[in-house]
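Input: a single structure, listed below in structure tokens.
With one protein chain held back, the other chains of the complex are shown just where they sit.
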Amino acid sequence: MIARIVKRLDWTRLCLLGAVLLLASACSAVGWNWDTPMSTVNPKSDFGKVTHEIFMLISWWTLGIFIAVEVALVYACWRFRERPGAPIPKQVHGHTVLEISWTIAFAVILLIFAIPTIRVIFKTQEAPAATALRVDVSGKQWWWEFRYPQHKITTANELHLPVGQTVTFLLNAPDVIHSFWIPQLGGKRDVVPHRVNQITLTPEVPGEYPGQCAEYCGMSHANMRFRVIVHEPAEFEKWVRAQQAPPVESPDALAQQGKTLFTQSTCVGCHTINGISAGHIGPDLTHFASRKTFAGSLMTTTPDTLTKWIENPEHMKPGALMPNLGMKGEQSKALAAYLLSLK
Amino acid sequence: MADHSATHAAHDPNIGNTGLDHRKMGMWAFLGSDCMFFGSLIGTYLAYKGKSLSGPTPYEVFDIPLTSYSAALLLASSLTMVLALAALQDNRVKVAAGWLLATAAMGLHFVLNQVYEFWTFVNHYNLTLSTSLFGSTFFVLTGFHGAHVTGGVIWLLLLVSLAWRGQLDRRDYTKVEIAGLYWHFVDIVWIAIFTIIYLIP
Amino acid sequence: MATHAAFMPGAKVETLTFWGVIASWLTTVDHKRVGILYGSSAFIFFLIGGIEALIMRLQLARPDNDLVSAQTFNELFTMHGTTMVFLAIMPMSAAFFNYMIPLMIGARDVAFPRLNALSYWIFLSGGLLLHASFAFKAVPDGGWFGYANLTSAQFSPSHSIDFWMLGLQILGISSMLAGFNFLVTIINMRAPGMTLMRMPVFIWMSFVTQFLIVLAFPAITVALILLMFDRFFGTLFYAPAAGGDPLLWQHLFWIFGHPEVYILILPAMGIVSEVLPTFARKPLFGAPVVIYSGIMIGFFGFGVWSHHMFSVGMGPVADAAFSITTMLIAVPTGVKILNWLCTLWGGSIRFQTPLYFSLGFIAMFTMGGLSGVMHASPPVDLQQTDTYFVVAHFHYVLFGGSIFGLFSGAYYWWPKITGKLLDERLGKVHFWLMMLGFNVTFFPQHYLGLIGMPRRIYTYAGDLGWNFWNLVSTIGAFMIALSFLVFIGNVIKTTRAGKVASPDPWDGRTLEWSIPSPPPIYNFARVPQVHDRDELWRQKHGDGHGGAPPPKPAPVTAAEIAAIHMPPPSFWPILLALAMVVMMSGLLISMYQVIVGGLLTLFLMYKFAMELHRPAAGHRH
Partner (left out) sequence: MADHGTTTATHGGGGGHATVRTYIQVAIALAIITGVEVATLYIPGIPNPVLVISLLLMSAVKFYLVVGFFMHLKYDHQIMRALFVGPLLIAVIIILAVMALFSAFLLLPRPH
């Protein structure tokens, strides 16, 4: 018996199979880590959790069906392979009862998916409670602006939320369609020009979660990122107070030189610094240095990156709408020092 | 080819095994597809109806008597079209050509009415393609209908010129018939547009 | 059959000069030659689209890579999607429609042979116009879906979107013309006795596909017309500032786009439904059910479009409605898979290359279908849409499904088309490499999507856990590329010195295997009388209900062949296609060119129509 099997082995195929198994096991060894910064299957909000439940329900069912189909396929191929001298098989044309029963079976399975789906659709799209924290999100090519109308705060690329507090995002875009997405806090919602979309959720775990634009929006779509920081309520209050305070002036000479440069250049046309300028095209810089990253959350806020950015925005973020102001050396360093003083 | 189809009627390359004519069936399939074309345009018009932010409203610009006259013209041209077909079937080629010419003339009159209508909108009401959503949707929808009519007029005139040169007779019934199908379709699209765009407030 | 050699296209070609051969291809109206033209052009476009994919995979092999710029990457994924959908998979299917529909329904040509040639030349010009954008350094960069208002003149001021828009418009005309042609061909030219339910399942799936083409393309035609007017004539359809809604584009695009998905997959399903019975030597299990589910898929295909738009904020009622229709459409799809499994069950399965690809289709398409069920649930879709999970999903459908199915068809019908058998060993190497490469490329993308990697990003940060599997995916892409080199090698090798194919190398079941390989120009010396869906099988082995095979018919006489008339070649299709491109491309250059091209088009349409009106004076009565 064994000798017959060994004799019939096809070594080419065996090697191929070996290679596949080796590759598969090597890959599995590296692992499938689900707890990553942008994981969709590691929900940290109520909204994320209800979604995840349906996802897991459908996943298990479909995995079962998938395995059943693949096993049946492989088994049929092995069991009914052509044997030498075999007669023409019986010409079977179909089986009505079988057809009807599996049609019904599929319909029932889909009903199992449909019922929780419909429930969650209506539940997650209810009108938010009046007590909800409101954040007006504006998606722009290629950065995010967040306004807290209840607190009169405007910030960019960095969203601060208190844990356990329901928050409603009102989404709007002045240019093209974007999509607002914080994977760990739940699904995305498109940000459509001249239409206010809405998403409501309650973060349940403090932490830092990356977000990203999920609808192709032009050249630097890949660079349109943001960060969400979920605080304990007290810390959130502290952050709110810091943001509401007027900008801090640094006595440092270089920073003062930078301030003069800022007020005398075209910067003021696009950027707001409370009490100094009131531009609305670029991000509000009043508390620029309180933010860990800038330029669509692309770069960490350091003197070096900021200087480079001021000298050539296009180089760091392709298509960036901030013009190259022609600042070099001392000028850009001074401007960077000023901006970094705006805690 | 012609004499072969005479001797082997069964092998007429235009008649399929169902006994139906390829070209006529193709025309019906095209008209089905064109339903989707005008359906999308009408859907767009309706989706944007009443959502213009500026510019004149439909009430202010529509000249219902003129458009009703245009609608009547197209309906009448559908009648002359079938009369042409009936005449051709009896091999009265000259009569058929006359009816075809009448059809084309009414179609042309329709197009001229539309040109006049557009001209009035642009010059008296300041309504252009880029004035408002109403301007955009209205001109594109009715303009594409007008283009269909214009195409039909050219087609009909070519048939008339063939008849003139003695190259059209009863054998060409199907050719005239499919031109007729197209022409009637343009008419029914106008029936829909007339009601949905002009009459419904 | 050797007596018919004089009528074979091959025999005729030998007597022609080089330019004569070229001219004979440019003016051909033979559905088989048009099919070969479609197939070979589509394969070249497929390779171009594949190279674009490889460059993208190289860029994404590691984080913060700078192999290509953001702009180039955006151009690459736009052209990759557009090319694969409109210039590779659709025309590859069209190649089989062209070559196989008349052969399988027992016809000598399509209903409108010249229109068929016209469709091809328009398709080719559209493809070339789209690729001309490379020469003008204005490569489309709005995505194959071209969402407004990013495509507006304000946000895409260069000609790049214009090339895309005009190219697609031209390709749509070509597809619709071909669609009308095949609809009429299938309805009207079936051999006597071939009732609708006796049509081979490939014909049925093609039939449904043609309906989808002629009914879905008008929606994108309108969407593109509106875009064209926005860009060229200042209309406001997609202009939010004037009250226009960019979502209008999405609705019109997906009213087309979702049926389009079925346009891409149904022909492959048809091919699988032919290949499995042939190699299992058993009729398709539940053929009427497979046919009805194909019709259901086609019909429901028009009622699910907004499931591509669950994230745009349509409101809970619309979300729920489109979710339910989408889940409904999964039922006929699942039913098909089980019927294919039951076709294998109880068979006597011969493992030859065409079957491998069909089995690959079932194995991989099942995966794509099931991940599709996940997106049918809007809450789940909100997490998965626009991530690599969706990229994996539709590649399992369009590569694991359509491409595997089309290659199954290519290996299956290659001997019929060329008269040479492809090498079985190389074929199997091709299959295993492609299967392996495909899964190594796309399976990890499910995982990447679930851990949050968005689509259409040219770069990503290194600290998100995406690095390793992106590298694996890139390696897989090169394995796929290698597998196609094996295929090309196979083609070259067997063209030079391949085994000559008999008329019926696989013990086939349908009419195309009853005639020589390659078929004579008139296909059938005698139009067959059909009694069964598997007509040839019935002639060879009886009807499967105990009925014996019919007696062999009398040999075909020279007189019968002399009485066959095939349409003559024509120059008008290619000239008309050229004139149309002159007109359309005029929008990029000057309105005078549009007018001149338009008049030329009208004139050539007239000549085209008049060519067969009265062949010569004196024939009139």
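By letter and in written order, the chains are A, B and C; residue numbering begins at 1 in each of them.
Keep in mind that, in the parts below, contacts are C-beta pairs under 8 Å (C-beta built on N, C-alpha and C of every residue); 3 or more make two chains touch, one makes a residue touch a chain.
Note that the structure is a prediction, hence the values are computed from the model and not measured.
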Missing chain: touched chains present in the view: B, C
Identified contact with the non-displayed chain, of C:Thr28, C:Thr235, C:Ser306 or C:Ser570: C:Ser306
Option touching the unshown chain, where B:Met36, B:Val61 or B:Val140 are the choices: B:Met36
Residues belonging to chain C that touch the chain removed from view: 183, 187, 211, 214-215, 219, 245, 248, 251, 255, 302-303, 306, 314, 318, 621
Chain B residues touching the omitted chain (full complex): 5-6, 9, 12, 15, 18-21, 24-25, 28-29, 31-33, 35-36, 38-40, 42-44, 46-51, 64-65, 68, 71-72, 75-76, 78-79, 81-83, 85-86, 89, 170-171, 173-174, 177, 180-181, 184-185, 187-188, 191-192, 194-196, 199-201
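As a working rule, only the chains that are shown with their structure count from here on.
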Graph class of chain-chain contacts, one of line, ring, star, complete, other: line
Between chain A and chain B, centroid-to-centroid distance (C-alpha), Å: 51
Multi-partner residues of chain C (at least 2 other chains): 243, 245
Contact footprint of chain C on chain B as seen in their complex: 1-4, 8, 11, 13, 16-18, 20, 22, 25-26, 29-30, 32-34, 36-37, 39-41, 44, 47-48, 51-54, 129-130, 132-133, 135-137, 139-140, 144, 154, 158, 162, 166-167, 169, 171-172
Residues of chain C touching chain A in the complex: 69-71, 74, 141, 143, 147, 149-150, 155, 240-241, 243, 245-247, 280-283, 285-289, 311-313, 315-316, 319-320, 323-324, 327-328, 330-331, 334-335, 337-339, 341-342, 344-351, 359, 362-363, 366-367, 370-371, 373-374, 376-387, 432, 436, 440, 444, 447, 449-461, 463-466, 468, 472, 541, 544-545
Interface residues, chain A side, partner chain C - complex: 16, 19-20, 23, 27, 30, 32-34, 36-41, 50-51, 54-55, 58-59, 62, 65-66, 69-70, 72-73, 76-77, 80-83, 86-95, 98-99, 102-103, 106-107, 110, 113-114, 117-118, 120-122, 124-125, 141, 175-177, 179, 181, 183, 186-190, 192-195, 197-198, 210, 212-223, 225, 318-319
